[in-house]
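One protein chain omitted, others in place.
And now, chain A:
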Amino acid sequence: MLSIITKSINGSYDVKLIGEVDIYTVDNLKKSVNELMDKEIKNILFDFIELEYIDSTGLGALIGIRGKYKDIEIEIVNLKSNVKRLFDITGLTKIFLVK
């Protein structure tokens, strides 16, 4: 299961992912982000503090978002150690601002 909570402050969006991103839930993530992009938006902060699990389907979605919206600053924070390890393995730490 995946829940997504979005908050906005002056064109900045906080997107909190809660639960698991896999082949079943990834469309939910893509849809939520695409809906955000219809608005005036400068940057997105993904908060992974309650993200328990992600695999290549979710990483692929994030890479797709990065490629599609090149002018938007995307930051990812509070990665659990297992998630950070996947970001390191796949080179995602090079294309996202990860804290």
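Just so it is clear, a contact is a pair of C-beta atoms (placed from the backbone, for glycine too) under 8 Å apart; a residue touches a chain by one contact, two chains touch by 3 or more; residues count from 1.
One rule holds for everything that comes next: contacts and distances are computed from a predicted model.
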Protein name, per the UniProt record, of whichever chain is missing from view ("Carbon-monoxide dehydrogenase large subunit", "Histidine kinase", "Putative membrane protein" or "Competence protein ComFC"): "Histidine kinase"
Residue touching the undisplayed chain, where the options are A:Ile18, A:Leu36, A:Ile72 or A:Leu86: A:Leu86
Hidden partner interface residues of chain A, rising order: 20, 22-24, 53, 55-57, 59-61, 63-64, 67, 81-82, 85-86, 89-92, 94-95
